[in-house]
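Left out: one protein chain. Kept in place: all the others.
Then we have subunit A:
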Amino acid sequence: MLAIFKKELRSYFTSMIGYLFIGFFLAIVGVYFMAYNLQGGYANFEYVLNSMVFVFVILVPILTMRLLAEEKKQKTDQLLFTSPLSVSKIVVGKYLAVFAVFVSAMVITMFYPFILSKYGTVSFKLAYTGILGFVLVGAAYLAIGLFLSALFESQAIAAVVTFVVLLITFIMQGIVGLLPTSNKAAWLIFSVIALLIAVVIYFMINNVTVAISLGVVLEAACAIIYFAKPSLYDGLVVKVFDWFSVVDRFDNFMNGILDLSGIVYYISITVIFIFLTIQSLNKRRWR
C-alpha cells in the first residue's frame, strides 16, 4: 500500500497536475481572502471557504481522472493486479495519495487564520471547523472521482463524467426546491426510480427473471405504501434527493457547528465510493 501511495504521490509531482492543482487552489483562496478578509474586513476565514466550494467541481476531476483510467490505458494494471497486493490495498493507496495532495494544499490554508489574527480577534474554532468541513467535502468528492475513474479507460471521459456528477450534487439543493411535494407525484417518482433500478440490475447481471421480479416487487412496494400509508410519502422525495446534495451539509460547518451527522455522512460517502471502486475493479476481472 505504501509503495502505491508513494508512486502515486510522486507521479502527481513529476507531472504538472500536482503543482497545477495546488497553485490554482491557492490562487483562488488568495483571491477570496483578499476580497472578504483584507478588503471586506471580515475576521471570518470560513467565508472564504464557503464561497469557493465550487472549485471542487473543476479541480477534483483533474486530480482523480488519471488514477485508474491511466493504468488501464497503459496496461500497467496488469502489473498491479498480478502483484502480491490485494485490490483494496491498491485502491486505498491511490485514494490516500490523491487525498494527500489535496490535504497538502489545505495545510497551507490553515495559516490564513493566523495571518488574520495579527490584525484583530479571530475565532479559531469557527475557522478550523470550516476547514475541517471543507476537507471532509473534498474527501467525499475525491472518492466519487476515484470511483468514476475506475469505470472508464479514457482520462478525458472520466474527467467529464466526474465533472457532471459533481455539478449535479452541487446544484442538487436548487433542484430539490423545484420538486413536487404531493404524495401522488412522490409515488410516480419512486416508481420511475424502481424501474430504473430494475433496468440497471438487468444490465449488471444479465438475468431477465431476477430483474423483472425485482422491478415488480419494488413497484408493488411503492403502490402499497401509497394506498396503505400515504403519509410516508410526505416530503420523502425532498429527503431522498437531499441525501445526494453533498454540499448541503457543509453549511453547518460554515456556521461553526461541528455537526456529527455531517461528519458521519461525509465519511460514509468516502467509504462507500472506495468500496464501490474495489468492487468494480474486481467485477471487471471476473467478467
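Some notes on this structure:
We adopt the following convention: a contact is a pair of C-beta atoms (placed from the backbone, for glycine too) under 8 Å apart; a residue touches a chain by one contact, two chains touch by 3 or more; residues count from 1.
The rule we apply is simple: contacts and distances are computed from a predicted model.
The complex includes a chain that is not drawn, and of the options "ABC-2 type transport system ATP-binding protein", "Methylmalonyl-CoA mutase", "Oligogalacturonide ABC transporter membrane protein" or "Phosphoribosylformylglycinamidine synthase subunit PurL" the UniProt name matching it is "ABC-2 type transport system ATP-binding protein".
One of A:G41, A:P84 or A:G177 touches the chain omitted from the figure, and that residue is A:P84. Where subunit A meets the chain that is not shown, the touching residues are 2-4, 6-7, 11, 14-15, 74-86, 285-287.
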